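Note that this is a trimmed complex: some chains were dropped, and none of the rest were shifted.
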Amino acid sequence: METRSGWGEPGQVGKETDGTGHQMSYDAIIEQLGIVIPASPTPVANYVPVVRVGDLLFLSGVLPSRDGQLIMTGKLGVDLSLDQGIDAAKAAALNALAIVKSEVGSLDRVKRIVKMVGHIASAPGFTDQPQVLNGASDLFVQIFGEAGRHARVAVGAAELPRRAPVEIELIVQVA
Amino acid sequence: METRSGWGEPGQVGKETDGTGHQMSYDAIIEQLGIVIPASPTPVANYVPVVRVGDLLFLSGVLPSRDGQLIMTGKLGVDLSLDQGIDAAKAAALNALAIVKSEVGSLDRVKRIVKMVGHIASAPGFTDQPQVLNGASDLFVQIFGEAGRHARVAVGAAELPRRAPVEIELIVQVA
């Protein structure tokens, strides 16, 4: 049903031992994978990037932006290819991790990626929302292993803010 | 505002006493109603059907599928009738219950259906999303009675994965 995203073998990394038998931290895995967590996006209206209730973080919707600019715009199925959509989902997921890191200090405090809802701006007839969203799912599993396996909802949106192709909302459990 | 779905009298069953005065289990009610909980759907990407946090189950989006195949495809308002949409919502709801049962062993452990978001693939001008979603809501109340009454959000999606007409996301409290 869903294609692979081409980012290595998800699920085989998370908190592995390194060559010396020590368990690696998520921060170390991220560094090893060459992944750069960007600066956390800043809301410009009366809301916040994340609200914590108990051990749950409820994140605001994140777009595939860097430094406040969308890295691409348009709809899947007409403006953008599936591969571009996957890249957009990954970029949005990195922004979500930036928010988590900014809130709790280190991604080592992630206990579980609980749930992701992915809204994919979809032209009529585009129904590969799950494949697009793999760009985010695979990243989470690549970093967090089993703790990165989440409940997931993929839906096709009519339009998204600022012509973003993807918007991700996330619930994360932290320690 | 919303039509009845024609599945008996919702809200009058859940954990009733049987003829002998004993309180019936949800599993017994399901059997008595002739409802068959299907096999739990299996994700084919880097996510899981459900994540549990404390006593809450966060489910992945479920489609009206059986054995991996959608029982119908298309949009409400052009391809499918309201009655078909109601059937699709019921089929998706059964998949959600299959996931819950698979996670906690028995539906008798359901304490409350907390919240359902129903995404209805909607052609331009179709605005009866709530009536479609009654196919799921009525099933929950038929089985769980008051414990099946949930918070609900009905929205019209531009497109859904694999041309599904309905996708349901659910939060369930378990004992």
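We call the chains A and B, going by the order they appear; numbering starts again at 1 in every chain.
In this text, contacts are C-beta pairs under 8 Å (C-beta built on N, C-alpha and C of every residue); 3 or more make two chains touch, one makes a residue touch a chain.
Quick caveat: nothing in here was measured; it's all calculated off a predicted structure.
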2 chains shown - copies of the sequence in the complete complex: 3
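The rule we apply is simple: only the chains that are shown with their structure count from here on.
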Parts of subunit A lying in touch with subunit B, wherever the complex brings them together: 1-2, 10-11, 55-56, 112, 114-117, 122, 124-130, 134, 137-138, 140-141, 148-158, 171, 173
Residue ranges of subunit B touching subunit A (in the complex, touch as defined): 43-51, 53, 58-61, 117, 119, 121, 157-163, 167, 169
